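Have a look at the structure below before the remarks.
One protein chain omitted, others in place.
Coming up: chain A.
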Amino acid sequence: QDLAAGDANTAQFIAGRRKAIEEWYGWRKQCEKKLAEERKALGKELRSVDDGKSETIE
């Protein structure tokens, strides 16, 4: 019985984590979409980090 209750708690805990992760990525997606739209409206280009200009100095 205890074992079953433990399993249920773990399942609930894992479900909570999953929900937090889904909410975060949902929010991020919204932010990124809104930012891309605003950037476009302002005519601002975003420079990518890996635009080939970086070089490794050995």
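The definition used in the following text is that a residue touches a chain if its C-beta (ideal position, glycine included) is under 8 Å from a C-beta of that chain, and two chains touch if they have at least 3 such contacts; residues count from 1.
By definition in this document, contacts and distances are computed from a predicted model.
Student: Quick one: find the hidden chain's UniProt protein name among "Exosome component 7", "Eukaryotic translation initiation factor 3 subunit I", "Large ribosomal subunit protein mL43" or "ATP synthase subunit f, mitochondrial".
Tutor: "Eukaryotic translation initiation factor 3 subunit I"
Student: Which residues does chain A use to touch the chain missing from this display?
Tutor: So the residues of chain A touching the missing chain come out as 14, 17-18, 20-21, 24, 27, 31-32, 34-35, 38-39, 42, 44, 47, 49, 53-57.
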